[in-house]
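Removed: one protein chain of the complex. Kept in place: all other protein chains.
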Amino acid sequence: MKAIVDLTIIPLGIGVSLSKYVAACENILSDAGLTTQLHANGTNIEGDWDTVFAAIKQCHEVVHQMGAPRIFTTIHVGTRTDRDQSMDEKVKSVQAKLR
Amino acid sequence: MKAIVDLTIIPLGIGVSLSKYVAACENILSDAGLTTQLHANGTNIEGDWDTVFAAIKQCHEVVHQMGAPRIFTTIHVGTRTDRDQSMDEKVKSVQAKLR
Amino acid sequence: MKAIVDLTIIPLGIGVSLSKYVAACENILSDAGLTTQLHANGTNIEGDWDTVFAAIKQCHEVVHQMGAPRIFTTIHVGTRTDRDQSMDEKVKSVQAKLR
Partner (left out) sequence: MKAIVDLTIIPLGIGVSLSKYVAACENILSDAGLTTQLHANGTNIEGDWDTVFAAIKQCHEVVHQMGAPRIFTTIHVGTRTDRDQSMDEKVKSVQAKLR
């Protein structure tokens, strides 16, 4: 089952600068062979359900190991059985309808 | 790794009534032995990371089998290494501070 | 326009204990006359769109005043034009379909 996911990881108890933790997660997702797109509020991910969620679990493990005692994460997951659709196609489908 | 999760599953393409799909997911979570609390905008879940996410994957599989061609799900996940905390303790910690 | 909302406010840069900030927001929502239900991962709110969002803005203002330099908030909003539905009815609609 293919999933298109938006991941936002918020480490708590380590101050206000989160970017080094987000960068560590980007590396984990990349090492997992996943297609990703970093954006201003999270990271979009396209891939097999199990691969995506194994990588997200590893992100929690690594961010804790980096010193964050608490993590709050939001995940948006889309799956569909009617047709295959990539992240790029989702964006283009909207762009084609802008006036 | 223990996780406290808030799960909102939105089946698309099946009309505006979502409750039978949500009920099917409740049964899946319950069968997985997870502690759950249904609320007006989702379901809170407390349990082992792997058990929780295996059940969420099964929810997607079952809701597709029930006829939903597309699913959009939001997941909030909290983990912490500083101490163990239950869902009930989270609520009581806030209630104790209300004026 | 009536909205049913799930609000999760995460103050950053103030350590790992968030409950006093959440309690301050509960008081704001209550003072605004809104119907609320605190749960383990947020607060469900039922009310007029403008009243709800004015209160959420006030939550951000107050949590900053309490000392949080950064806030990350998630909001789930449901609106519908086909019929009126309360938070309690949403929960009961699912419960009636559990096996």
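Every chain is named by a letter (A, B and C) in the order it is written, and numbering of its residues begins at 1.
Everything below uses one rule, namely that a contact is a pair of C-beta atoms (placed from the backbone, for glycine too) under 8 Å apart; a residue touches a chain by one contact, two chains touch by 3 or more.
The structure displayed is predicted, hence computed values, not measured ones.
Enquirer: Under the stated touch rule, tell me which residues of chain A contact the chain that is not displayed.
Expert: Touching the missing chain: residues 4-6, 8, 16, 19-20, 22-23, 26-27, 37-42, 44, 46, 74, 76, 78, 80, 82, 87-88, 90-91, 93-99.
Enquirer: Give me the chain C residues in contact with the hidden chain, please.
Expert: Counting over the whole complex, chain C touches the hidden chain at residues 1, 13, 49-50, 53, 57, 60-61, 64, 69-82.
Enquirer: Since one chain has been left out of the picture, which residues of chain B touch it in the full complex?
Expert: 10, 12-13, 15-16, 18, 69-70, 72, 74
The working rule: only the chains that are shown with their structure count from here on.
Enquirer: Between chain A and chain B, what is the separation of their C-alpha centroids in Å?
Expert: Taking the mean C-alpha position of each chain, the two centres sit 19 Å apart.
Enquirer: Among the residues of chain B, which ones contact at least 2 other chains?
Expert: Only 74, 76, 78, 80, 82 qualify.
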